[in-house]
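Step one of this worksheet: look at the structure below.
Left out: one protein chain. Kept in place: all the others.
First chain written, first letter: the chains are A, B, C and D, and each begins at residue 1.
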Amino acid sequence: TGCGSKNDDSAAASTKPADPIQLKIADISTNPVFRVAKTKGIFEKYGIDAEIVTFATPAEGINSLFIKQVDIAWGADFPILNAVSKGDYSIIAATGTDTDQSAAQWKLYAQDDIQQASDLKGKKLSTLRGTFLPYLWDEYLKASGVSAADTEQIGQGGFDEAYIALKKGEIDATWVVGAALIEKFDGIEGAHELTDMSKTTVRIGGDVIATNDFIQKEPEGVANFLRALDEASKFVSANPDETADILFKETKQPKDATIRDLATNNWNIGFSQASFDSLSKQKAYMLSAGIIKDDFDLTAKLNLDSLKQAVPDRVDYGQ
Amino acid sequence: MKLSTKSSAYKPRAAKWFPIVLLWLLVLAVWQVGAWIYGPEVVPGVAETWRGAKELMEDGSLAKDIGVSFYRVLVGWSLGSLIAIPVGLIIGRVSPIRAIAEPFLNFIRFIPPIAFITLFLVWFGIGEQSKIALILYATLFIVMMNTLTGVLALEEDKVRSARSMGASEWQILLHVVIPATTPYMFTGIRIAMGTSYMAIIGAEMMAANEGVGFLIWNSRLFFRTDWIFVGLISLGLMGFITDRAVGWLGHKLLRRYGVVISSGARR
Amino acid sequence: MKLSTKSSAYKPRAAKWFPIVLLWLLVLAVWQVGAWIYGPEVVPGVAETWRGAKELMEDGSLAKDIGVSFYRVLVGWSLGSLIAIPVGLIIGRVSPIRAIAEPFLNFIRFIPPIAFITLFLVWFGIGEQSKIALILYATLFIVMMNTLTGVLALEEDKVRSARSMGASEWQILLHVVIPATTPYMFTGIRIAMGTSYMAIIGAEMMAANEGVGFLIWNSRLFFRTDWIFVGLISLGLMGFITDRAVGWLGHKLLRRYGVVISSGARR
Amino acid sequence: MSSAHSASSVITIEGLDKSYGGPKQGSLHYIIKDVDLVVKGGEFFVLLGPSGCGKSTLLNMIAGFVSKTAGQLRVGNVEVDKPGRDRAVVFQQADSSLFPWLTVLQNVEFGLKMKKTPKEERRRISDRFIRMVGLSGHENKFPRELSGGMKQRVQLARVLANDPAILLMDEPFGALDAMTRRTMQKELSQIWRETNKTVIFVTHDIQEAILLGERIAVMSAGPNSRITDIYDVPMDYPRDATAPEFQALQRRIQSHFEAALEGGAYP
Partner (left out) sequence: MSSAHSASSVITIEGLDKSYGGPKQGSLHYIIKDVDLVVKGGEFFVLLGPSGCGKSTLLNMIAGFVSKTAGQLRVGNVEVDKPGRDRAVVFQQADSSLFPWLTVLQNVEFGLKMKKTPKEERRRISDRFIRMVGLSGHENKFPRELSGGMKQRVQLARVLANDPAILLMDEPFGALDAMTRRTMQKELSQIWRETNKTVIFVTHDIQEAILLGERIAVMSAGPNSRITDIYDVPMDYPRDATAPEFQALQRRIQSHFEAALEGGAYP
């Protein structure tokens, strides 16, 4: 809808409005996309005056939508579904991280006496509160013929807790992501990598979410924002070293960790049928687990018009 | 501005309770107005909160959470006090140890308990122990510093008279220093009880599946503000009630040592 | 056990400093042993921590974090004290208000500051204000309760003598109540300074890009335990130094009101 | 003995009752019951009585600090209902009534400052009374730097500086050691003769009463305490405690008390 000059990525400058639009984005410190877009002037180029607000977790950032402190947030399917179930927010894009490659970055570490999934029966499994991990366990165990009820799930507050607990033998298995962490977990004696998530049916998508108010007020701005994200992602892929420098400077993320994590951390803005399936499968799980109280129509919570303007070739859902 | 003249004027019971009831109605009103202004996702109203509480009460999870947190606070706080008192006594009575320990205490007591989460996980594991240890830590320095202050405030005349009546150093510790320091220890213990409720929030940020702190953190993740409010009100009530109970107990059992009921000005 | 007899015996300077230096060497040794036992991922050693600190110092980020946290603590604590003192005075002097306010204060002071994070974000936004407000809140009740205690401890004789010398109620407040309550206010302010350093960890859990609290939380994400230690030590040092500075200032400026330097037994 | 009877400093008491219970309670417990008394202007009037009989209560009613339950109490022609500049009070405990944050000079100037007397005049008046009580050279000391006797001198100078018609003194020398006490008695007597104030002086020291008073009222032990006898002391000032007539009167009052006390403490 809307504006004359579109469909031309290279003509971005011509879409630049006279007045930059103000935008507050909820982010976490390990995500390179927004920071690169900001520090490399990509947002500016698309007429966006962005302020990045750092939260401890994506879930916290999404929560700040509720209290009207940010306009845009992102996160994994899980907290995103929780958010759209509650308020007037729409998913404007998927981050394209639901690939096998990035799923492979999620590793399952287990004590040495656990050599296959069926060994997990009666064991203590770590989950992080407020994340998709309970769902992942559920799917993984189901696929291996183990009932989730036969295991004990321990809710933890962070991966550092899981590390210590695994090292001390207080838990038997945990999922981990991120190069810095995987390196640490590899060093634990008596525990080993059992599998990774690419061998399960679960792919976690990430999504970008915005308030309906903002989408209605600035449809063109949203499109430009998505264009900027796409350009930033491309820059990140092309310049891993510089990205690592930027992240170290801004958030102190160790450089080697950034580079190794780019496979999972970098985005490929779009929205595919797979993205939709992932969302609806998790929604079903959340409904059955009582995390979402009232069912809702997922399609009504998608607003992909701007995305179709920005990267038409990468929206294959609903076509 | 009419100022009080501290007269011990007689007041009927009803007149005493009336302003308190009025206050609570006022607080509820302000709260409800806040809910209307900000909307229930941000500030759940009185009715929403009550519904949330009922929901949590129906499946018994609120009672369980309160029970679990209360147990953790009680154990951590008791253990902390039990450790702090003898240590405080020793630091107070033995000057070379005091010279060594005081600067260290004055440094470490500014490091928030929450900061020790990782370390405590390492030492005490993800079970009850690490949570209790965090509460214990939050209690420890307060009781220790108060005991120390009490020992240093002990009148030399008391020690001298005991000594000239033939009391040994050990007898002096047992029969003079400890009873004379009791009100200070008690103040410390009571202040620490308040701090324990602050620390439980941090303790239950760590691997926890239940407890009021867990309720609050977990509800935050799903933005169940009504449950957050239920958790907060539970904490306030638990704190208030145990503080009063401890004060009352102290007054009953330790009156001879000069412990008085007060509303605990310091925390 | 050789007990001290509180003799004011003469001690040369070197003898006074020796045990303190010894203590710190001991602490460092224990720390290093801990590092060897648990491995550097869990307990970074002295050298690792120092390297981590140097890393953070080189690009100036440690100085910036300390500066930012210090600024937040200072502003929140000053504002909190400024609000708490007049409110405490009014509650203390006007009995009807006291009857209403006291039970409420005794309930709310058990609710940890950290629990108000969401509400403060709503009210004050994600910028500096909400962080400062959290510190302010952590300060408020402590200073208020101490001021209140001071007002209630004021000897009636002082008020009576001022009144019979013709002082108006306002003059009594200004020239008798406030100066007489100053040591209590000061104790409250000083205790609150300590609590502010506890609260900064919570405040910087919220949308923060800098500050010692942010450093600690962020380092947790990257598993940089050495930086966590740097953060903790910075907090301890900041607390220790400002506590001493406040104590010293109080002693210099408020000595006539009976404020003394002490190591601040209560917090 | 100058006694210029000024009408405005006559104290007239008729049928005065005092009960602390408040008039609403059923059975009244009177501290003071049915006291009649006229104190002449310029008179040195001593109130003598056993501990707890209600001397302070009576004095506080005259001062306007405590309200009467029934009867009349007039100063001049005005019914007393609140403290006033015409009636100055010297308290027994200098520590609780002096302002420790003010120097001697500032304490003495306090009343004048409240009245907004210009600075030079304030200074002049204060100097005069500081000299009168023998504290010249100590103007800039703080109360804590003074001995007990010196502190009572400050209290005396402080009230005299306000030029009250009536001095109400509640065992002002009760806390002093014997030697200081004797000096202070002499000086007070001399100041009274110089300044021509009406003085009501409460004590339970018979010798002090006779040394100072023109008339001595003896109160019975409470409850329902009354003034049972009034002794005239027809001796010139300064009085000699070793004079036979002094000793005779002392023995008379002593035996009055000993008759009242049934069986002393020691057999």
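By our rule, a contact is a pair of C-beta atoms (placed from the backbone, for glycine too) under 8 Å apart; a residue touches a chain by one contact, two chains touch by 3 or more.
Predicted model only: the values in this text are computed from it and were never measured.
Enquirer: Of the listed residues D:13, D:39 or D:133, which contacts the missing chain in the full complex?
Expert: Of the listed residues, the one touching the omitted chain is D:133.
Enquirer: For review purposes, identify every residue of subunit B that touches the missing chain, sorted by number.
Expert: Here the touching residues of subunit B are 155, 157-158, 160-168, 171, 175-176, 179-180, 182, 256-258.
Enquirer: List the residues of subunit D that touch the chain left out of this view.
Expert: Here the touching residues of subunit D are 51, 133-135, 147, 149-150, 153, 171, 174-175, 177-179, 183, 186-187, 190, 204-208, 242, 247, 264-267.
Here, only the chains that are shown with their structure count from here on.
Enquirer: Would you kindly tell me how far, in whole Å, the mean C-alpha position of subunit D lies from that of subunit A?
Expert: Roughly 83 Å separates the two chain centres.
Enquirer: With chain centres taken as the means of their Cα atoms, state the distance from subunit B to subunit C in Å.
Expert: So the centroids are 17 Å from each other.
Enquirer: Where the CA atoms of subunit B average out and where those of subunit D average out, how many Å apart are those spots?
Expert: The computed centroid separation for subunit B versus subunit D comes out at 48 Å.
Enquirer: If a residue has to touch 2 or more other chains to count, which residues of subunit C qualify?
Expert: 42, 118, 122, 220
Enquirer: Enumerate the residues of subunit D that touch no fewer than two other chains.
Expert: none
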